[in-house]
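Okay, handing you the structure first.
All protein chains but one are shown at their positions in the complex.
Coming up: chain A.
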Amino acid sequence: MGVFIWHDWARFVSLAASIYLVWAGYWAIFYRKFFWDIVGGIVRDPGGIQPSRGAEPFISVIVKAPIIQIMVIIVSLITLMVELPAPFIKGTSIYRSWTLRIVLLIFQAFLGVLLYQGTNGALYSLIAAYGYTMAQMKGETMPEPKKGGGRGDRA
């Protein structure tokens, strides 16, 4: 009945997902674990899962060096900058683009799902990306940002 504006909703989910992933990426630097190491891995006592040979490339960028973690943090921070938006992005074509947001969200979901801590964030990112896809399909557009912002007009 009421008009559900997809991009307004997707923005909140996207904010939640991106903040989740920044936080998850931070913790993943200290507790490094490849989420899919269970595939073909064996459990050693103590020591936990020993990943199979096939997982070697992932282990080298997640456990040996926290590269994916740092990438997840950077991409999520970029998403946050677009979503909040940062002052220098407000009003630019980047700010008005759904496609860019969908790409960023899917990318951060892809990175997030590799990490033990990042799967929920990845799921929320995909939900947000779905929201933006719906916004794209419905032809929603981002309105020009209000000067001064805030809820002052409600007074």
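General remarks:
Just so we're on the same page, a residue touches a chain if its C-beta (ideal position, glycine included) is under 8 Å from a C-beta of that chain, and two chains touch if they have at least 3 such contacts; residues count from 1.
Criterion: contacts and distances are computed from a predicted model.
When the unshown chain is looked up in UniProt, the name that turns up among "Mediator of RNA polymerase II transcription subunit 18", "Cytoplasmic tRNA 2-thiolation protein 2", "NADPH oxidase isoform 1" or "Iron-sulfur cluster assembly enzyme ISCU, mitochondrial" is "NADPH oxidase isoform 1". Screening A:S52, A:S97 or A:N120 for touch with the missing chain picks out A:N120.
Here one chain is not drawn; of A:P46, A:P87 or A:G139, the residue touching it is A:P46. Along chain A, the points of touch with the absent chain fall at residues 1-5, 8-9, 12-13, 16-17, 23-24, 27, 31, 33, 35, 38, 43-49, 116-117, 120, 123-124, 127, 154-155.
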